[in-house]
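Inspection log for the structure reproduced underneath, given as structure tokens.
Every protein chain of the complex appears in place save one, which is left out.
Chains: A, B, C and D, in written order; residue numbering restarts at 1 for each.
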Amino acid sequence: MEVLQVVADLVCTRRVEGMQAVSLRVLQSEQGVVSVASDPVGVPEGKWVFVTTGSAARFAMPDPLTITDLAICGIVDHWECAGNAQAVTPDAAAADTGARADVRAAP
Amino acid sequence: MEVLQVVADLVCTRRVEGMQAVSLRVLQSEQGVVSVASDPVGVPEGKWVFVTTGSAARFAMPDPLTITDLAICGIVDHWECAGNAQAVTPDAAAADTGARADVRAAP
Amino acid sequence: MEVLQVVADLVCTRRVEGMQAVSLRVLQSEQGVVSVASDPVGVPEGKWVFVTTGSAARFAMPDPLTITDLAICGIVDHWECAGNAQAVTPDAAAADTGARADVRAAP
Amino acid sequence: MEVLQVVADLVCTRRVEGMQAVSLRVLQSEQGVVSVASDPVGVPEGKWVFVTTGSAARFAMPDPLTITDLAICGIVDHWECAGNAQAVTPDAAAADTGARADVRAAP
Partner (left out) sequence: MEVLQVVADLVCTRRVEGMQAVSLRVLQSEQGVVSVASDPVGVPEGKWVFVTTGSAARFAMPDPLTITDLAICGIVDHWECAGNAQAVTPDAAAADTGARADVRAAP
């Protein structure tokens, strides 16, 4: 599973029947790689989510026959963008506190 | 799922039986990576489409026994090529308005 | 699906039982990445083929229980090696006309 | 299968139903690539683990219907971080002896 950020909706009026009317979201990784996921959760733009790929993506949908290979499985409470961490200045870090990971040491 | 652009047809007169007479399209990512997908939709050249991989690709075909691991699932209404966005001049941007993404903020 | 070039046979006298006596071919991508595919078609060396991965590879074999995750599905009539196109001089281009793709505009 | 290091817990209070209350761990490869795995073993932070992907990840969970595409399958007794080996000075090497792989020659 990967942690990606929701950046936009994807509008596709013409699609194969098996896609049904499922919501599609454009996601972006910390490295800027763009992908498209089906969204059974209903995630607001800007949130960091974790996604599953392959057949597990179908099982994450309410209808497991939905055609998808990438599905949003949950919203990460907090996430620190590790890839950009080195470029973050103290001021910038203060400004995006809300995007930091709530990573706890394993008990 | 990924968003790719249809750039050409692929002609394969000699193929395994399970491929049937399915249409094959050459797709290209924003980074220029080339792949081949089966096309159950009938997409004109130049359009941006989103594709599914793995077993989901078979379920996207009218006959789910078709041998494929990459299938076109729908046509993206509009798509802005993010990878090239930095190189776009104002004039060029005006010229390719039709290829920009209709990305809406999630409600 | 990807388009790769057959560059050699692979000789493996000691293999797991489920591989049977299937022909194995060494394939190379335009970028020079090497992989091994099972060959149900019988492709001469030098040809460009398209391949399927994952479970679809098994369905491409005459016996779908054959152990494989990459199978040749057909021979591409003609293929232009896009990755090398920029380095091709007019003379060289004339010399390798036989390797150019028969890519037709979608109707 | 890959060998990755457990670096943190991942907190996701809002998740799809099929994820149940499974523990999620943030893993990091030797090259610094971050991914998220379900953890049926209960691994302390800092340990090197090996993981399976795809459908095999589900079979590694106590409940094979758990939605996951990356699961921790075991703890590596010792692991030498090959990617950093070239940068290791004798002193540093002595300091992290506990992280070296117990790799034995095959009999």
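One rule holds for everything that comes next: a contact is a pair of C-beta atoms (placed from the backbone, for glycine too) under 8 Å apart; a residue touches a chain by one contact, two chains touch by 3 or more.
Everything numeric here is computed off the predicted structure, so don't read it as measured data.
Colleague: For chain D, enumerate the residues touching the unshown chain of the complex.
Modeller: Residues touching the hidden chain, for chain D, are 1-3, 30, 40-41, 50, 52-57, 59-60, 71-78, 82, 101-106.
Colleague: Where does chain C touch the missing chain, residue by residue?
Modeller: That gives, for chain C, the contact residues 6-16, 18-19, 24-26, 32, 34-38, 43-45, 54-55, 57-58, 65, 67-70.
Just so we're on the same page, only the chains that are shown with their structure count from here on.
Colleague: Would you mind pulling out the distance in Å between where the CA atoms of chain C average out and where those of chain D do?
Modeller: The answer is 34 Å.
Colleague: Please tell me the distance, in whole Å, between the geometric centres of chain A and chain D computed from their C-alpha atoms.
Modeller: 21
Colleague: Provide the list of chain C residues touching at least two other chains, using ranges where the numbers run on.
Modeller: none
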